[in-house]
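Our next item is chain A:
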Amino acid sequence: MTRLLETTGLVAFYGDAQALFGIDFELSAGEIVAVIGANGAGKSTFMKSLTGLVKSEREQIRFGGAAIGGLPPAEIVRRGIALVPEGRRLFASLSVEENLKMGATAKRRGPWHLERIYRLFPILADKRAEPATALSGGQQQMVAIGRALMSNPSLLLCDELSLGLAPIVIKEIYDALPAICAEGMSIAVVEQDVSMARQVSHRVYCFQEGRVSLHGQSAELTREQISLAYFGI
Partner candidate 1 sequence: MNASAAHASSRERDGSDLAHVERSTRTSHAALVTGLVLVALAATLPAWAPAEVASSWMRELVEIACYFIFAMMWNLLAGYGGMVSIGQQAFFGIGGYVMLALGNFAGVNAFVAVPLGALAAAAVAVPVSFIAFRLAGGYFAIGTWVIADVFRLSVANVSAVGGGSGTSLTALRGIEKATRETATFWMALACVIASIAFVYLFLRSKNGLALLAIRDNEVAAESQGIDVRGMKLAVYVVAAFGCGLAGALYFVGNLRISPDAAFSVNWTAFAIFMVVIGGIGRIEGPIVGVLIFWALNKLFSDYGTWYLLGLGGLAIVVTIFFKQGLWGWAQQRFGWSVFSTQRRLRL
Partner candidate 2 sequence: MSLLEILLQGLLLGGLYALFALGQSLLFGVMRLTNTAQGDFIVLAAFAAIAGLAALGPLLPAGRAAPFVVGALLLPISFGFGYALQRWVLNGTLGRDPLPSLVVTFGLSIVIQNLLLEVFSADPRSIETEGLNTASVALPGGLAAGVLPVGIFAVAVAATAVLQWLFARTAVGRSFRAVSDDKEIAELMGLDARKVYALATAIAFVPIAVAGVLQAMRTTVSPADGPVLLLFAFEAVIMGGMGSFWGTLAGALLLGVTQQIGFRLDPGWGIWFGHIVFLALLVVRPQGLFPKTRS
């Protein structure tokens, strides 16, 4: 399997406060990798670094063979990384369809387009003209995912998809992931729910206070191993 994404010694700062202390991470084409960890472990910071929202050294992140650390977000999405942000962050002044269209700004070629998003999430087709923020939490999450897919990424980053959603809705969202993966898209999910993370992914990374405390095949890691790594005991 070809290595699609690779970070080497990735560090990140918010002003003077250091959030990541050297993350080594890799992801191959077609894989689903989960990132778990307690609040403040650095998972979201990691996602932000990958997408250019938080600056890093050029060589610390390699994607598709090129060094992309610190590039502007617009450039990174053009190269094929799309983010479903934590908390959805839909555009409040735009309708559902307009939000989806915004995702296509980068004009990348690929299988994802408006109609296909509506086939994936049929409820959105009914609500396409409504203001995006008038939808329920789960539906908004669908819009956020759809918006990211519209840029036809090769790597989809999902930051806390289950945040604030009911379990049945979470299941519905995650059930859609295989369909997204079917054509070779790679996915990295940040997830609070450890068992959901293990179910859905091939491999798992556990973050603890800005460092990788554990990584391995989702099916092989034991609950005790994960607990230790999660809480850093």
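How were these candidates chosen? In short, all candidates are chains of the complex that A comes from, given by their letters.
Note that a contact is a pair of C-beta atoms (placed from the backbone, for glycine too) under 8 Å apart; a residue touches a chain by one contact, two chains touch by 3 or more; residues count from 1.
These numbers were taken from a predicted model, which means no experiment stands behind them.
Going through 1 or 2, you find that the chain touching chain A in this complex is 2. Those residues of chain A whose C-beta lies close enough to touch candidate 2 in the complex are 51, 53, 72-74, 77-78, 82-83, 85, 89, 91-94, 98, 101-103, 105-107, 131, 133-134, 147, 151.
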